[in-house]
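Here is the structure we will look at, set down as structure tokens.
One protein chain is absent from this view; the other protein chains keep their places.
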Amino acid sequence: MARMTMIEAIRSAMDVAMGRDERVVVFGEDVGYFGGVFRCTAGLQQKYGRSRCFDTPISELGIVGVAIGMAAYGLKPCVEIQFADYVYPAYDQIVSEAARLRYRSAGQFTCPIVIRMPTGGGIFGGQTHSQSPEALFTHVSGLKVVVPSNPRDAKGLLISAIEDPDPVIFLEPKRLYNGPFDGHHDRPVTPWSKHEAGEVAEGHYTVPLGKAEVRRQGSAVTVLAYGTMVYVAQAAAEERGIDAEIIDLRTLLPLDLDAIATSVQKTGRCVVLHEATLTSGFGAELAALVQEHCFWHLEAPVQRVTGWDTPYPHAQEWDYFPGPRRVGEALVAAMEA
Amino acid sequence: MARMTMIEAIRSAMDVAMGRDERVVVFGEDVGYFGGVFRCTAGLQQKYGRSRCFDTPISELGIVGVAIGMAAYGLKPCVEIQFADYVYPAYDQIVSEAARLRYRSAGQFTCPIVIRMPTGGGIFGGQTHSQSPEALFTHVSGLKVVVPSNPRDAKGLLISAIEDPDPVIFLEPKRLYNGPFDGHHDRPVTPWSKHEAGEVAEGHYTVPLGKAEVRRQGSAVTVLAYGTMVYVAQAAAEERGIDAEIIDLRTLLPLDLDAIATSVQKTGRCVVLHEATLTSGFGAELAALVQEHCFWHLEAPVQRVTGWDTPYPHAQEWDYFPGPRRVGEALVAAMEA
Amino acid sequence: MDERPRLSLHVPEPEVRPGDTPDFSRVVIPRAGSVPRPPVDVDPKEIRDLAYSIIRVLDREGQAVGPWAGTLTDEEVAVGLRHMMTLRAFDARMLTAQRQGKTSFYMQHMGEEAVSCAFRMALEDGDMNFPTYRQAGLLIAGGYPMVDMMNQIFSNEADPLKGRQLPVMYSSKEHGFFSISGNLGTQFVQAVGWAMASAIRNDSRIAVGWIGDGSTAESDFHAALVFASTYRAPVVLNIVNNQWAISTFQGIARGGSGTFAARGLGFGLPALRVDGNDYLAVHAVAKWAVERARRNLGPTLIEHVTYRVGAHSTSDDPSAYRPKTESDAWPLGDPVIRLKNHLIRRGVWSEERHRQAEAEIMDTVIAAQKEAEKHGTLHSGGKPSVRDMFEGVYAEMPPHLRRQRQKAGV
Partner (left out) sequence: MDERPRLSLHVPEPEVRPGDTPDFSRVVIPRAGSVPRPPVDVDPKEIRDLAYSIIRVLDREGQAVGPWAGTLTDEEVAVGLRHMMTLRAFDARMLTAQRQGKTSFYMQHMGEEAVSCAFRMALEDGDMNFPTYRQAGLLIAGGYPMVDMMNQIFSNEADPLKGRQLPVMYSSKEHGFFSISGNLGTQFVQAVGWAMASAIRNDSRIAVGWIGDGSTAESDFHAALVFASTYRAPVVLNIVNNQWAISTFQGIARGGSGTFAARGLGFGLPALRVDGNDYLAVHAVAKWAVERARRNLGPTLIEHVTYRVGAHSTSDDPSAYRPKTESDAWPLGDPVIRLKNHLIRRGVWSEERHRQAEAEIMDTVIAAQKEAEKHGTLHSGGKPSVRDMFEGVYAEMPPHLRRQRQKAGV
């Protein structure tokens, strides 16, 4: 066991995967010599050589496009998009190609690629370094979508993603890279070294895709969250003294509907959280599913607490971010409904 | 008044808009001399000249990118993407640029563009001529999203879209181009000339964005639909003899929530329809909103009848399409719940 | 007052439209045999002018002339002729089948048969093509069973792609034929990735990318050239310039550059133009580029100058946008006739044998079609199962798809 930040855990996952399987290659903008603007790939080029870890031209389309070709050849590319906000130039390759290759070729060609990208706000990154585009991928059949919330999960999920036979979108909440973050931006940050999930095995292990984890047991209301919002939920529940059951979804697609339904059928109430904009966000799917599958158990409407339907502003970052105050209010409202 | 197909009505809208406002320009792949693969722009180049209606290189990114530049200059481009399935190369320009230009420049630059594209299946087009990507746009703040269901609306909505000061995604259900289609693919097609909504005024008129229309009054269950699914809903309600209230949403963003809530609060039941894949489809947002705003009125869970979570297959088209049988079953289930 | 000159928009137009007399006088056609053949390890800088010329082997008399001639024996050429004739017969039958409602859609190759048929013969098993919908010659010349092609076209119960794909969107890994996407251009950069992978693994196999003239405007074309140039990927990048992109003439995609091959110059790539209706020239150029890639000397960009004689697809009617007789005026002739004349001139073929071959080939195609139709056509007979619709979205079916399949009752 070692103490790792989320960055180190992600790096360790790639290191382990590259060490075990020669077919794993890693590339993206600034990921080679320099090791990535968030340092997630630091040292990999030095260790595995330039043809297994290298810098690319600034073309997200090209990064994903060549990754698909490599996967069709038989490699397992794990590529980095520098920020999730910059994935759109690659969107066609992801949606029309990676996601559909197995299906349209009846399994002759497959696309085991991982597309890693830092996501979410909280670093004063403005509208182009803060986005959470997960719902733009969960609508696409053929993709898997993963959002880890701590170093231990991040490593195990990333290894699972690399070993998965299908394309995986791996969204890394950048506000969690160095420590859990509960939305209290004015308080000192706890580093991962002080958190039990910062204890990470150095070797190979996996956390399965498609399985949620209950982060906090409770009986009064179910909170569905992922990434940074897991900690915001915890803070809000503590602050309001509400007996909330907090589920960290970890994988959005395929979703662990059983875990969700079991909990909501117990609590009868549900609050859904994400940082992405509200309309057509992944919270909509969660709310729709919960009311479909737990209708007769629900004692209050499923509420969504999310980013507003505006671009992510720079100066008003903390007014945009769905922090513990807004989440707490929703928990209270859910209880009082 | 004239009799128009939906194609003719769309063409008439552009004709009227170009005639009234010199700033309106129309372009896209094959739209110039030839008049578009669906003939929606036929005659416009001949009438307004090559610099107001022209062919473009096959670059959806370029089409939308130059349209944004033109809009920033002060023109009002109305561009065609040949099939909605081919919009993804332009996705970055739409999401990162068109949708955010007004906001990020604090109104100095605006982006009054219309992006027209044929959408939906039903023509044996396989996975690349059948998609319904509306939910990939409804998640993007700053866009408006319109889906007409008949010639009269199509013309009025398209004129509104062209006159709108903000970017509008205008999705044209291609299965409705020549007549209403209720999903009974084995029956003869009624042409628009036999339908009252095929009667279209030749001059200028508008249908407002953001306003739904009740297509069928009813008190037992509310059906939320748009595009082709409006007719499938009507057929299913007739066939099952269910007193359904069918709302044609027409604009998905901004949504006419009042019309929806008013109806569901009356009926207490709701079925949501679309042709797009289920997960994170626009139906998720509708279901989430309905249970948020009508929770205490609901007597059954909101159901979704949609395309399956697979690419749109070629041979199994009618197994994929959410036709009157599946919709009818959902209506019955909603009534029996 | 603003005294500056007034600007105006330049919108390129073809020289002729329906009603006009076809005119290809602007197309400069170098004499066969006149373009030099550089060594494959040439510095691309030294052959920039090849991007503005046309490599040709077959002259008007049907002789193979010049430095690019001689890459094939007479027997091999005769096989090549049969491939092209087969493709043409196949197209004819499938067009009819589409008109008869046996399938929803078809796309033919008329006039462009040499490009894919000849190119395939320069490749080896294990190499991988990333084709568009107009390179079925790669399958025909590569020995892929015609029955399987037809099964795909009919979306029948024996369709190797299980009815999921639009007709002609074949896939055969075994035959080095990557799954065709309906989205233009996307596969061009994937070819580069496949080639990079082969280089990463110190393999010896190469990749081949294919794109149409119109589709070079797509972003994937640029990404392909950037990555191929940077990593010197072992890939051959082919542009098939058949003069048209549906109704849009090649001048719209090409802009002011004169040729499509010239696009490669900005990336330091060797950029060759070849007479796409000259089977021998296509083969020779393909061989040159393939050898270059195989020797790790990097990518080559090739523009095949040809002409789309038929409609874009069965949904298209070209008489609405170009003169009906334009194809007759096309100065590079018909690839089948030119190769036939060559073989006759070589004394190893005759009009008589040609007619015989035509009849034989048609019989084979008809037999294949009969066989395929046993498995059904789009609206009758055997069908792929509805269960297949839910399979293969993922390697393993996730719970939500299982629920949906159950709901569908299959």
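The first chain written gets the first letter, and so on, giving A, B and C; residue counts start at 1 in each chain.
Note that a contact is a pair of C-beta atoms (placed from the backbone, for glycine too) under 8 Å apart; a residue touches a chain by one contact, two chains touch by 3 or more.
Quantities reported herein were computed from a predicted structural model and do not represent experimental measurements.
Undergrad: Using the touch definition given at the top, which of the shown chains does the missing chain touch?
TA: Computed over the complete complex, the missing chain touches A, B, C.
Undergrad: Touch as defined at the start, partner being the missing chain; which of B:142, B:218 or B:283 qualifies?
TA: B:142
Undergrad: Touching the absent chain in the whole complex: find that residue among C:265, C:302 or C:336.
TA: Considering the complete complex, C:265 is the one touching the chain left out.
Undergrad: Which candidate, C:182, C:209, C:298 or C:318, sits in contact with the chain we can't see?
TA: Final answer for the missing-chain contact: C:298.
Undergrad: Thinking of the whole complex, not just what is shown, which of C:81, C:123 or C:199 touches the missing chain?
TA: Of these options, the touching residue for the absent chain is C:199.
Undergrad: Hey, which subunit B residues sit against the chain that's not shown?
TA: Subunit B touches the missing chain through residues 25, 51-52, 56-57, 59, 61-62, 65-75, 89, 92-93, 96-97, 101-110, 141-142, 144, 165-166, 210, 254-255, 257-258.
Undergrad: Which residue numbers on subunit A touch the omitted chain?
TA: 29-30, 32-34, 37, 50-51, 54-59, 61-62, 85-86, 88-89, 124-129, 278-279, 308-311, 313-316, 319-320
Undergrad: Even though one chain is hidden, which residues of subunit C still touch it in the full complex?
TA: These residues of subunit C touch the chain that is not shown: 2, 4-12, 44-45, 196, 198-200, 202-204, 206, 217, 219, 221-223, 225-226, 228-234, 251-258, 262-269, 294-296, 298.
Just so it is clear, only the chains that are shown with their structure count from here on.
Undergrad: Using each chain's Cα centroid, which is most distant from the centroid of subunit A?
TA: Most distant chain from subunit A: C.
Undergrad: Could you give the separation in Å between the centres of subunit A and subunit B, each centre being the mean of its C-alpha atoms?
TA: 31
Undergrad: Starting from the mean Cα coordinates of subunit B and subunit C, work out the distance between those two points in Å.
TA: The computed centroid separation for subunit B versus subunit C comes out at 35 Å.
Undergrad: Hey, what residues on subunit A touch two or more of the other chains?
TA: 89, 92, 96, 103-104, 141-142
Undergrad: Two-or-more-chain contact residues of subunit C, please, as numbers and ranges.
TA: Residues 162, 164-165, 169, 181, 183, 219, 393, 400.
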